[in-house]
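Working notes, beginning with the structure itself.
With one protein chain held back, the other chains of the complex are shown just where they sit.
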Amino acid sequence: MTAAPVSATARPRHLLDFQDWSPERLTAILDNADTMLQVLDRPVKKVPALQGLTVCNAFFENSTRTRTSFELAARRMSADVLTFAAGSSSVSKGESLRDTVEVLTAYKVDAYIVRHHAAGAAHLVARYSGKPVINAGDGRRAHPTQALLDAYTVRQEFGSLEGKRVAIIGDVRHSRVARSNAELLPMLGAEVVLCGPATLLPSDLAALPGVTLTSDPKEAVRGAHAVMALRLQKERMGGGFLGSLQEYADTYQVNETLMAEAESGAIVLHPGPMNRDLEISGEAADGPRSRILQQVENGQAIRMSVLYHLLVGRD
Amino acid sequence: MTAAPVSATARPRHLLDFQDWSPERLTAILDNADTMLQVLDRPVKKVPALQGLTVCNAFFENSTRTRTSFELAARRMSADVLTFAAGSSSVSKGESLRDTVEVLTAYKVDAYIVRHHAAGAAHLVARYSGKPVINAGDGRRAHPTQALLDAYTVRQEFGSLEGKRVAIIGDVRHSRVARSNAELLPMLGAEVVLCGPATLLPSDLAALPGVTLTSDPKEAVRGAHAVMALRLQKERMGGGFLGSLQEYADTYQVNETLMAEAESGAIVLHPGPMNRDLEISGEAADGPRSRILQQVENGQAIRMSVLYHLLVGRD
Partner (left out) sequence: MTAAPVSATARPRHLLDFQDWSPERLTAILDNADTMLQVLDRPVKKVPALQGLTVCNAFFENSTRTRTSFELAARRMSADVLTFAAGSSSVSKGESLRDTVEVLTAYKVDAYIVRHHAAGAAHLVARYSGKPVINAGDGRRAHPTQALLDAYTVRQEFGSLEGKRVAIIGDVRHSRVARSNAELLPMLGAEVVLCGPATLLPSDLAALPGVTLTSDPKEAVRGAHAVMALRLQKERMGGGFLGSLQEYADTYQVNETLMAEAESGAIVLHPGPMNRDLEISGEAADGPRSRILQQVENGQAIRMSVLYHLLVGRD
């Protein structure tokens, strides 16, 4: 493989956030996911695209779902997967992140998938390793494959993201999912409304093109084609951000009553895992509008597509 | 693959317990295990039967032995194995079992092996996933592959289960191993005697055909071809079920003295892990009657056979 000259439209080497990405590249990822979804519908759900390559799943923060999704995606493409879980690692012996990253790079694997509680961790791995890195969530900053699978799920429903309105409701402040969606969806032609209690709504996000903020859930949902409930992390309650959980649910829960304000064909999304009857009602989670399990399936296709794009894709 | 019409003798899709199974089907599993045991004696212990398929090891309860046995069994047949361990999962974030199961099913794997502390968990996965499910232990209810490997070990010794007497001694009340054996062995022609302190001997099991209950270990062992000691879970001691451990060992320990009451060629079994010198003496565990390590080896062959039967077997 020879490196192409770097240009404004060059293929990005990493998926850390969407800064280096063009709408065309992102659309190519979504298009390719269609193919991957077909692979997942075959009796034998495996292609040899990454045969002989080793992908390191470096999870410094617990996340069975995302880790599993990436592991399956890589294995579906015949890659070997090395799991590096922080709980049992040198990290707990007090080694610095940089030293751990340097050791990881000395393993000579072919790509890294990085989850870390600190913003910028995946960037650090990208800088030291010289290998493709996918950010699987860093602090509150970004979770780009989640945003891609959300975008893909909306596109799957409506054929296009152009002119679609997506309402994201909940603890926006602490959510890398909200932040990555707020960056991605407008690049693909959609409008994003971020909604939550004022204490959980960081005003800097209003500066993003195509993004508006509101604390009124009805206003947020009006005209929306998709409504995403964010997981409420109960451990946030101590920080003075919120009153009682009941109070939160009364106002911000995504349920049938709230969905009645949305477009008639609007769908319900949730990045999981759900606190049922807190940020989302059981009815909404299980009803005909819900695409929550479809998101899980799409996640695998999107991650296959991203791995393919970064490791073997050609223009 | 097209689904065969359901009939009384149809191939069961799952191994949850033995309700849907006929003696003929169960014997086919045991027969097939003979072939698998030969594979395990080869220099290269691997066959391509499940090439391209992914088996999910969903363990919501810790069990290195059973998990490892299934993982090896699946890999020996060239399947990919996805390990989903509850300790590091969304389960610990408070997600409901049903939601976790639904997410697991969205991963589109080809079969599930489920261990859970709640009775009925594997049934739930079977209902939602539409894929073959093997129960690897649910609460106190069932552990069918353990019973199959026990039956296989007895058959291996005596050529047949017909007319054989198997004594199972210990904490029958909390034992899914005892319960599954009590269901399975009589279906294959053997007689089962369940034995333990009266507080640990649930009377409903006496209703099963071919099963008798007694609190007298000598009576239980008399005429037995196989004597199985159950693991005594020390954490049960608090519930008022038992006096002291010493008292328990004095009466119910499987040792040379007790084995002297059994048939002359009788064998000793234990599902592991053992509390040596509590429910079983070191002598009995290591002596010439012991088939405890053979059980471990047979477990792999039985699990290969079950996976083969459910995933690719034809009539």
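Letters A and B name the chains as they come in the text, with residue numbers starting at 1 for each one.
Here, a contact is a pair of C-beta atoms (placed from the backbone, for glycine too) under 8 Å apart; a residue touches a chain by one contact, two chains touch by 3 or more.
Since the structure is predicted, the reported quantities are computational estimates derived from the model, not experimental observations.
Participant: In the whole complex, not just what's shown, which of A:Val103, A:Ala119 or A:Leu208 touches the removed chain?
Facilitator: A:Val103
Participant: Among A:Asp20, A:Asp80 or A:Asp277, single out the residue that touches the unshown chain.
Facilitator: A:Asp80
Participant: Considering the whole complex, which of B:Asn32, B:Asn135 or B:Gln300 touches the chain not shown?
Facilitator: Checking the options B:Asn32, B:Asn135 or B:Gln300, the one contacting the hidden chain is B:Gln300.
Participant: Suppose we count only contacts with the excluded chain; which residues of chain B make the list?
Facilitator: Per the touch rule, chain B residues meeting the hidden chain are 40, 43-46, 62, 64-65, 68-69, 71-72, 75, 85, 87, 234, 272-276, 293-294, 296-297, 300.
Participant: Please output the residues of chain A touching the missing chain, sorted low to high.
Facilitator: 1, 52-54, 80, 82, 84-85, 88-90, 93-96, 99-100, 102-103, 105-110
Convention: only the chains that are shown with their structure count from here on.
Participant: Distance from the CA centroid of chain A to that of chain B, rounded to the nearest Å?
Facilitator: 40
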